[in-house]
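Quick notes on the structure that follows.
Omission of a single protein chain aside, the complex is shown with its protein chains in their original locations.
Now for chain A:
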């Protein structure tokens, strides 16, 4: 448990090499231009990054006898995240939100139709849960899908959807009300809307504080018609499905935060050792070295929490751990690592002084990128709600 396997470490080396050679040299420019590097996606596909948790029949590399597939994905996200958070979330969302729902709930036909391209990096998929008026309270979905013959007619809007508007986005799975259940509560289902469906509009990209390289759009649906067979999973189980999707996503976000924290530790240590003030490297001051020590603790703690959660998830997939254990570990890891990530960038920019405020230094980019980690895939408040639920407290 306290060491990843040799396979994971071998794979880490390759992803690090890839990130340093294919991403690092371009990333400052892409960030400045808010440019989504479409060409990088198939290269990530060639590396096998999108297929780690996907069985071979759909182009992936999942070998149920080997185990540890989700941990491999976390290693990849961590390593990409060390170099750039936007590229890390492109993978994390591409697999966790794009591929995962189709893989988990799709029929064989749906899987055959969508997965091979997604795994190869020839296409990306998004998952639209959040709406302008339904975020943390995702059950408040207002988007509606009405059955008309053998079609669904979708009306409504989604907000902040990752990977939904790239040149290669093939499909977005959205949650929508499809009726009311016997208790009169809205029934929520998941429906796949292919890019280019008439009535499906991808809005202009957002102007974001960070994650400039990542693709994020609002989506709107005005009488968008898709075949009835585009229902993903059972009608009415959309809510259950996305809660499950989010658990995995939270661990992936932890891996992303971990990559960021490790990078901040490395950057700050190097800078504090070479930058001199009052005739000495600034690192000789405890005021600085203690902050570096704090960064080291954050990196170590984040590593342990992330990979414990990832291990539980892999064990759950092998039928040896309960979903409740994964849920709790995922929420704890996401909460701690994302808050530590924000602290880590604050420390790093402080160690860098004025330079830390300059875009010439990567810490500035990471400072902007960190904040979303406390918001996406469930805010810190939501994570605390989930964790508290596992404490056996009296309910209101």
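The rule is simple: contacts are C-beta pairs under 8 Å (C-beta built on N, C-alpha and C of every residue); 3 or more make two chains touch, one makes a residue touch a chain; residues count from 1.
In this text, contacts and distances are computed from a predicted model.
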Can you pick, from "Cysteine desulfurase", "Electron transfer flavoprotein subunit beta", "Cytochrome d ubiquinol oxidase subunit II" or "Elongation factor 4", the UniProt name of the chain not shown? "Electron transfer flavoprotein subunit beta"
Out of A:49, A:298 or A:331, only one touches the absent chain, namely A:49
Give the residue, chosen from A:66, A:137, A:181 or A:381, that touches the chain omitted from the document. A:66
Touch list for chain A against the chain that is not drawn: 7, 10-11, 14, 17-18, 46-49, 51-52, 61, 63, 66, 72
